[in-house]
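One structure, pasted below without further comment.
Apart from one protein chain that is not included, each protein chain of the complex appears where it belongs.
Right, subunit A next:
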Amino acid sequence: MMEYIDNIPIYLQIKDILYRKIISNEYELGSQLPSVRQLAVQFSANSNTVQKSLKEMTEENVILPQRGKGNFVTEDPEIVEMLKEHIVKEMFDATYDKLHSLNMNDSEIVASFNKYINQREGSHE
């Protein structure tokens, strides 16, 4: 079952999860999304809530509803690329602000990030 953050509307959290699945190519360009009911069961959420997530995704041109068929992921890779940039920026925003609050300057942040990546790569081997 999904673990939701209590004080953020569920439809936004579901939209975010679906966007990540599109960016990671779990839902490929042009592919059909599961039905509203299937998504609702999968997310343990109300169908109205899932509808609202899909409505916003449609308004943001990431998915396209086809009459009587369901919802399809856009075929335009640029839209997905923009989505990815947006989400990556959000993640960096949060991290960058936290590091700054530790009184680190930009070059220290870059240096410690490089060190971090090297350590991670080392631990993978």
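Everything that follows uses one rule, which is that contacts are C-beta pairs under 8 Å (C-beta built on N, C-alpha and C of every residue); 3 or more make two chains touch, one makes a residue touch a chain; residues count from 1.
Throughout what follows, contacts and distances are computed from a predicted model.
Undergrad: As a check of understanding, state which of "ABC transporter-like protein", "Cytochrome c", "L-ascorbate oxidase" or "Trimethylamine N-oxide transport system ATP-binding protein TmoW" is the UniProt name of the chain not shown.
TA: Its record in UniProt gives the absent chain the protein name "ABC transporter-like protein".
Undergrad: Who touches the missing chain here, A:Arg37, A:Lys89 or A:Lys115?
TA: Among A:Arg37, A:Lys89 or A:Lys115, only A:Arg37 touches the chain that is not shown.
Undergrad: Of the residues A:Asn46, A:Asn61, A:Thr95 or A:Asn114, I need the one that contacts the missing chain.
TA: Answer from the full complex: A:Asn46 touches the omitted chain.
Undergrad: Taking the full complex into account, what residues of subunit A touch the chain not shown?
TA: Looking at subunit A, the ones touching the missing chain are residues 1-2, 4, 6-11, 37, 40-41, 43-49.
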